[in-house]
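Apart from one protein chain that is not included, each protein chain of the complex appears where it belongs.
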Amino acid sequence: MTDSVIGALQEAFPDAEFSEPHGQEVVSVPPTALVGLVAAARDAGFDCFIDLCAVDYLTRDPRFEVVVNLLSMGLKRRLRIRVGVPASDPVVPSITPVFAGANFFEREAWDLLGVRFEGHPDLTRILLPDDWEGHPLRKDVPVGSVPVQFKGSPKA
Amino acid sequence: MSNPPDITTGELEAPASKTEANAPASTGADERRAVHDLWLSGTEAPTTAGRFTDEGAQEMLDDETPEALAQQRGTAVVDDYVSDDLATGDETQILNMGPQHPATHGVLRLQVELEGEIVRRVKPIIGYLHTGMERTAEVLTYMQGPTNVTRMDYLSPFHNELCFSLATETLLGIDVPPRAEVIRVMMSELNRVASHLLWAATTGFDIGALSMMIYGWRERELCLEFFEKLTGLRMNHNYIRPGGVSADLHDGWEDDLEALITGVEKGLVEYEDLLMGNPIFLERTKGVGYITPEECLAYGVTGPVARASGIDWDLRRDMPYSGFEEYEFDVPVTSNGDVFDRFLVRFEEVRQSLRIVRQAADRMPDGDWRTEDRKVTPPPRARIDQSMEALIHHFKIMTEGFKVPAGETYQAVESSRGELGMYMVSNGTAKPWRLHVRAPSFAHVQALPTMLTDSLVADTIATLASVDPVLGDVDR
Partner (left out) sequence: MARPSQPGGFITTVLDKVAGWAQTRSMWPANFGLACCAIEMMATGAAHNDLARFGMEVFRASPRQADLMIVAGRVSQKMAPVLRQVYDQMAEPKWVISMGACASTGGMFNNYALVQGVDQVVPVDVYVPGCPPGPQGLMHGILTLHGMVQRGESRGVAV
């Protein structure tokens, strides 16, 4: 990447991997470097927080991945940051000190996928009822469908 | 009263002194105390399970200082009749709004801590419409995807479908024909018009202009009739699909569109006459629900709310998709950041959307309305009788679905609420591995406490309505 913004980030974070699938800029870092990278990206111009989500890759190690999406209105660019999270210890530092808007998104990732965010001010369930057990968006949890009463339809 | 009587042994007289009853010497007294505490506080002791902070599980907690608890249990010695709280006027009350509430735009629950009429703390509690759409998307094929996704932000179904289709097409690496692109632009701008009309109707209704509800719906019915003629449904159309759109424009669409545009523009003039000069309306909306541009960026607030605060950003102009760079339109931006400005921005957006619709109708190219790639688009029904290949393609697409190469992409569109984005991960099969929807209303609801702190209760309704959250978007 010869781009100056990406080049500066690359210098500051030498163990980060940069790629460009479908023309979109993606950075992969280990969990320890996440908060630093997000703060550096914000200082470099990516000041609008867009999205944070988690993905369950089930058969891959690390099993989970936390994906942060940032937008720079000044540079008209997006940046996607991916962090691999192992299943044995699904903890990632929270980026709420950098972007206050990550609050609800991290709660949703915890609620639906079970990825914990250390340093989050209020990591509780947000979309599911308080007393729900489990994390339904994980791939080893069935969808929870009930059998529909049509002749010959397979059971859920 | 220092110590309540002992119920288990039938003694009616309280023990002589407090210290005697509280002495830990005899286990009998402890047991009786425990039973009595249970009797006083009920069997529902507050649990500490699932509580990571003193914010509580999903609700705001009252002040739980030991003094307050002791007072509740009757174990505190109260000398003064008037407590300190009442003297300084610091007493606050937690009020619960929703989830069943006429003015929360759906099933949003707001816990508001009030000091008199002033709002001190707000905690939005969501999840009452959680439908598990992201999980359902992993079970449906890419062809069925728009049916699921279109019901998220149910006021802008075309935007949801467009985002999903664009993301799928990016992963597939295909283009749509020019006619399909222009139809998509036209329909999403008409959707913006319909959504803003409904917003104006419900917001006016919430603020107190009750007749706005009837007026706004009158113009929206024009749009819905057009949608029904074209797509077959008034809402949740499943019209924009990966590869193009599902059906061509109907006969006589130009006349219908002309009548629609004329009707809506006439209605807009009427709304502005009714609302903008009304002093009560101005009182209720000016200076209310303010959010700074920096807070917008920190919370990810985009769309009309951000544009009313002075952030000049519109995905259609700045990061165009689906051919938007070829249309001429203005992006309204104001700087006050209050509810009145959001009205101005949205009304002007309706006008600009109609401008885009006119340009799209003028330049509508001929051609196919969906891609020729038979692996993605089902063949025309007539050909199924004639060609074996067409039959096989139809069968495979409808049952198994088309396979999408492995990869990931994030696609954003400018929906009526703000930036609607979809992060789609594919693993090479016919169903998405993960579909995460970045809903604009989710970020806006998160920014509500910022807008509402230190405002009045009545402003809560006006601000909430002006932010235009759609709970299908928030909860998915």
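Residue numbering begins at 1 within each chain, and the chains themselves are lettered A and B in the order written.
Throughout what follows, a contact is a pair of C-beta atoms (placed from the backbone, for glycine too) under 8 Å apart; a residue touches a chain by one contact, two chains touch by 3 or more.
Computed from a prediction, not measured in an experiment: that's the story for all the values here.
Taking the complete complex into account, B:P99 is the one of B:P99, B:G263, B:G310 or B:P449 that touches the chain left out.
When the whole complex is considered, the residue among B:V185, B:L198, B:V345 or B:V376 that touches the unshown chain is B:L198. In the full complex, chain B touches the omitted chain through residues 99-102, 106-107, 127-133, 135-136, 139, 147-148, 151, 154-155, 198, 202, 213-214, 217-218, 220-221, 224, 234-236, 471-472, 475. Although one chain is not displayed, its contacts with chain A can still be listed: residues 128-129, 132, 136, 143-146, 148, 156.
Simple rule for what comes next: only the chains that are shown with their structure count from here on.
Partner chain B is touched in their complex by these residues of chain A: 21-22, 24, 26, 47-51, 53, 55-56, 67, 69, 71, 73, 76, 78, 80, 99-101, 103-105, 108, 112, 121-131, 136-137, 143-144. On the side of chain B, the complex with chain A involves touching residues 50-53, 55-58, 126-127, 130, 132, 134-136, 138-139, 170-171, 295, 297-302, 311, 313, 318-319, 407-410, 412, 419, 421, 423, 425, 433-434, 436, 438, 442-443, 445-447, 475-476.
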